[in-house]
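One protein chain is absent from this view; the other protein chains keep their places.
Here is chain A:
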Amino acid sequence: MSAPPLVPARMPVADVIRVGGHGLRSRPLRVFLSALGIAIGIAAMVGVMGISASSTHELDRRLSSFGTNLLTVTAEPESHLPTTAVSMIGALPAVDTVSAVGRTGARVYRNDHIPTERTGGIVVYAARTDLPTVVGARTVAGSWLTDAYTAYPAVVLGWTAARSLAVYETGPGQLVWLGGRWFTVVGILAPNDLLTDLDYGAFVGWPVAERELGFDGYPTTVYTRPQQSAVTGVQPLLGAAANPENPGEATVSRPSEVLKAQLETRRTLNALLLGLGAVALLVGGIGVANTMVISVLERRSEIGLRRSLGATRGQIRTQFLAEALLLSLLGGAGGVALGIGITAAFAATQGWAAVVPPWAMAGGMAATLLIGGLAGFYPAVRAARLPPTEALANP
């Protein structure tokens, strides 16, 4: 027979998408709700990964500006280190820089009318002039204590201390009531991400502290930066070097490790949230499957009509699979956007830079496609198996 072979025409992708999208457009509310399920799951996962990446980024940023070789030796509360601590630690091999502060009992106020109970949590320290070079502190206003200042009533305020005293400028007119007399604020420190204690400090010169504030001259915290390769070797020696008689009374710590540990604990929380996100995603996937099953049931006559227009079983299957994929992609895209928003909002509250790793977004979309495919598969197969006459019969 001369009849040409009957080979189905390939449907262009644009048509597949249009036909798949048709079913979604006609039921916007249902589509929105089931896409929302997917969106919540994806948003949770992208948000968790974004927040985690942002905090790692923040950690890297802090560590790269402050280094990981800073060690601190701190006396127990209400006690102090011997005066020899600085020179003993400085004499250790591989230790280049050492500095110290000594806690004084003095208090600081905005002016002389404020009741003495209200100290605002500010601690007055006697500080060595080389402190900034060791701890990596910089001033946002004025300058650090120079040798010329140390004998005079001059003070440098930590970032938080300056704010709680409402001091925003430095210079001759900027006075605070410190230890029962006026001190001139000569500098304000930038926030210190690694040593947050310093943010709450008010720093005066060693000599003026001894003379005016009844300071005993003993250091309470020693800061040192051994060479990077020697950090782990030096760390165990510090306690004994600082306080040879009672090595146990000094607490040695490595602030960069403390910071890392803080972020580690957040990581276990992340795993939990990630699990919750996965559950939300699963529920979302079931929502999509449910929507698709109902859609197939409701659209029997449409399926019959399409078969009568010449759609093959495969083309019906493709249509419903495309619909499920579009539905979950819609949710996935919304979820990724929402996740980015969550990350940005959280990062903003923490003062971090928001970082959402591209692989998290790609992973979110891939998970979405997988879910859409799984959720749509069975309904699509059912739709394709429907005999045309049965589909056309009135329900």
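Going forward, a residue touches a chain if its C-beta (ideal position, glycine included) is under 8 Å from a C-beta of that chain, and two chains touch if they have at least 3 such contacts; residues count from 1.
Everything below uses one rule, namely that contacts and distances are computed from a predicted model.
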Complex member absent from the view - protein name from UniProt, among "NADH-quinone oxidoreductase subunit H", "CHAD domain-containing protein", "dihydrouracil dehydrogenase (NAD(+))" or "ABC transporter ATP-binding protein": "ABC transporter ATP-binding protein"
Omitted-chain contact residue, chosen from A:H57, A:R313 or A:R382: A:R313
Residue among A:P8, A:G105, A:G180 or A:G214 that touches the chain left out of view: A:P8
Residue in contact with the excluded chain [from A:D193, A:E302 or A:E323]: A:E302
In chain A, positions touching the absent partner: 1-3, 6-12, 14-15, 18-19, 22, 25-26, 301-302, 304-315, 387-389, 392, 394
